[in-house]
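In this view, the complex is presented without one of its protein chains, the others remaining in place.
Right after this comes subunit A.
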Amino acid sequence: MSTLRALAERRQLRRRLLLTSPAMLCLLLFLVLPLGIMFLVSVLVPGDYGGVKWGQYSLEAYLNFLYERDLDDALVFNTDYLQIFQRSFWLSVLTTVGCLLIGFPTALYLALQSERKRNLLLFLVTVPFWTNLLVRVYAWILLLRNGGLVDSGLGIFGLSDGALGLLYTDVAVVIGLLYTFLPFMVLPIYTSLEKLDWRLVEAAFDLGANRFQALKRIIVPLAMPGIVAGAILVFIPSLGNYIIPELLGGGKSLMIGNLIQLQFGASHNWPLGAALSFALLGFVLLAMLLYSLRFKQAAGGGHP
C-alpha cells in the first residue's frame, strides 16, 4: 500500500516537473546561460573591433574600474569611472530620499481615505506604470528645455528669464528618476499602512501622544517593511537606469547604465561592459539577499 502511494506521488511529481519545464528551460537557456556567458566575457581580452578574443583570459576589465594603462603599459589610477559610480550612487540616493519624502505622506493620505476613493486613487497611482516610460520621459524634455513650460511658468512669477538650462543636468536626471519611481515607493508603503491596526494609533492618542509622537513611535515603525521595500524598489532600478540619464542627462550626466551601453557601442570594450554589468547584478542580488534575511523572516513564516 505504502509503495503504491509512493509510486503515485513520484508520478505526480514527475508530471509537475514536466509542466514547469518549458518555462524553466526557456529561462535557463535565454537568461541564466547568457548571464553565465556575460561573466565569461568579463574575464576575456577585448577584440579590436568589438567582440572578444576567446581563450585569452584577463582580469583587466575589473582593473579598469579603477585603473587604466598608460603608454608604457603601466597601471595608472583613473577616477573617471569612479566618478560615474559615485554620481550614479548619489543620484539614486537623492531619488530614494525624495521618493520617501513625497511617497510616505501620499501613502498615508491614501490609507486614510474611504474605500471607494482609495481604490480610485490607487488606480491613478498605478496608471503611469502601464504607460510607456520613454513617452513620459519625453514629456519631461518638453517641460524642462529652455523656453519650456517650467521656464515660462517660473518666468510669470519673475523667477526666471526663460533660460534656466535645466535640461541635460543632474537636476533633470533626478526629476526624471523621481517621476518614474515614485509609485514604487507609494505602493509598498501603502500596503504596510493598510494592514496597520489603527487601534494602536488610537491607543497612542489615548495615552496622551501628540500626532507627531504617534507618527514617529507607532506608524513609521509599523510601516518600516514597506518603507524598506520601497527604498529598494526605487534605489536599484535608479542605479542601473539607462533611458533617463540618456535623454534628460544628455550625455553629460552619465550613470552606470550609460557606461555599460557605451562599451557595446563607441568604445568596443565588451569585457569592460560585461564586468560592469556583472558588478551591478552582484550589487542587486546582495541587496535583495540582505532584505530577505532581515525582513522576510521577521514578518513571520507562512508568506514566502
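To be clear about the criterion, contacts are C-beta pairs under 8 Å (C-beta built on N, C-alpha and C of every residue); 3 or more make two chains touch, one makes a residue touch a chain; residues count from 1.
The working rule: contacts and distances are computed from a predicted model.
Taken from the listed names "Integral membrane protein", "Spermidine/putrescine transport system permease protein PotC", "GMC family oxidoreductase" or "Type-4 uracil-DNA glycosylase", the protein name that UniProt assigns to the chain not shown is "Spermidine/putrescine transport system permease protein PotC". Within the complete assembly, A:Leu27 is the residue of A:Ala8, A:Leu27, A:Leu82 or A:Leu200 that touches the hidden chain. For the options A:Tyr49, A:Phe77 or A:Phe123, the residue in contact with the chain missing from this view is A:Phe123.
In the full complex, subunit A makes contact with the omitted chain through residues 12-13, 15-24, 26-28, 30-35, 37-38, 41, 51, 102-103, 105-106, 108-110, 112-114, 119, 121, 123-128, 130-136, 138-143, 145, 147-149, 178-179, 182-183, 186, 198, 201-202, 205, 211, 215, 236-237, 239-243, 247, 256-257, 260-261, 264, 270, 273-274, 277-278, 280-281, 284-285, 288, 304.
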